[in-house]
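Data first, discussion second: the structure below is written as structure tokens.
Missing here: one protein chain of the complex. Every other protein chain is in place.
Right, chain A next:
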Amino acid sequence: MEILVCVKRVPDTAENEFELNSEGNDLDRDDLVYSVNEWDNYAVEEAIQIVDNVGGSVTVVTVGDDESEEVLRREMAMGANNGILLSDDAFEGSDGKGIATILKAEVEKGKYDLILTGAQADEGAGQVGGMLAAMLDLPYASLVNKIEVDGDSTIKVGREIEGGNQEMNEIDLPCVLSIQTGINEPRYVGIRGIRKVAQVEIPVKSASDLGIDASNVGEAGAKTKRVDYFVPDLGEGAEMLEGSTDEIIAQLIERIKSKGGLA
């Protein structure tokens, strides 16, 4: 099975306190810690496990800048066979459709049986996988938490739906799936693993390499555009308890008691 996994470099929500820049039109990105989108790790792990079982290869691809190469290397250290970086100034400011347009061009250069994305990334949109599938006229299933490879022309996939229930589907190959967390346990990648792939050549492709009309992507092609960022004031909702830990605990216990949470 030839598998392509789309991955993205994103600010790590667990590691950062987000601040705006002085103009208020972007995050203050100077000290941000980046990592690979959480969902994409599950997608890559799933791809590796499928290839371990039935053979084939895993390619990871990202649309990004030079620094995005590090996430490709990380996923290759996990066990992906190849990495491809799609990078061009013309790609900057792409909306979801722009990203899907760029990825589509790369998909069409290869021959993949299965294309995986994460269920969502930093913007919380969950859009690229479904768009890519529709552009390629391939079937799609989102929020996949189970894949059973039981045939050459179809596979069975479970989708996570509300309440933790699972919707089972049969889907024709090739197809595009967006992967939900929890489908597997992504393997740990150590420094040694990263070092092993440090020298591997990662091809970089531009808009012209991909045959993409620059007016369809990037800022120029975007119908949906972010205008600004804003952060609500601290504790706009909650009453913030302050003081020493003992004082806070005393106040808290009183409140919990009054709400019937402690006898």
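Going forward, a residue touches a chain if its C-beta (ideal position, glycine included) is under 8 Å from a C-beta of that chain, and two chains touch if they have at least 3 such contacts; residues count from 1.
In this section, contacts and distances are computed from a predicted model.
Looking at the choices "Potassium-transporting ATPase KdpC subunit", "EtfA2", "NADH-quinone oxidoreductase subunit H" or "Response regulator receiver protein", the name in the UniProt record of the chain not drawn here is "EtfA2". Considering the whole complex, the residue from A:Glu92, A:Asp152 or A:Asp172 that touches the absent chain is A:Asp172. Contact with the chain not shown here comes from a single listed residue; of A:Val71, A:Ile84, A:Val107 or A:Ala133, that residue is A:Ala133.
Think of the hidden chain as still there; on chain A it touches residues 11, 13-14, 16-18, 20, 27, 95-97, 100, 119-120, 122-131, 133-135, 138-143, 156, 158-172, 175, 181-182, 185, 223-232, 234-241, 245-246, 248-250, 252-253, 255-256, 259-263.
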